[in-house]
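Worksheet: the structure to be examined is printed underneath.
Only one protein chain is missing; all other protein chains are in place.
And now, chain A:
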Amino acid sequence: MSAITRDEVAHLARLSRLALHDDELDQLAAQLDVIISAVAKVQEVAQGDIPPSSHALPLTNVYRPDETHQGLGPDQALAGAPAVEDQRFRVPRILGEEA
């Protein structure tokens, strides 16, 4: 039985913000199926009483003094922008037609 369907792959592509072609969806469905079957073995060893580790080392919150620092200037911040207008990032419309 297939672990992952083509429709599921199309849904994942939407969640991932990837506009994939039909042939890419077909190819990825087959490949993800193989990969997911292979990695599913993690479920065999994992037991409820084993605490998960999100990180290799114990992490603690890090604070820094609340002091002002020189940040990037507008020209530096905008230097790599795909589109700029009036010293701001120009972006495509964010609200839908109905908004």
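One rule holds for everything that comes next: a residue touches a chain if its C-beta (ideal position, glycine included) is under 8 Å from a C-beta of that chain, and two chains touch if they have at least 3 such contacts; residues count from 1.
The rule is short, and it goes like this: contacts and distances are computed from a predicted model.
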Omitted chain (choose from "Xanthine dehydrogenase family protein subunit M", "Glutamyl-tRNA(Gln) amidotransferase subunit A", "Cytochrome aa3 subunit 2" or "Sigma-70 family RNA polymerase sigma factor") - UniProt protein name: "Glutamyl-tRNA(Gln) amidotransferase subunit A"
Chain not shown, touching residues in chain A: 4, 8-9, 12-20, 24, 28, 31-32, 34-36, 38-47, 50-57, 59, 62, 64, 72, 76-77, 79-83, 89, 91-94, 96
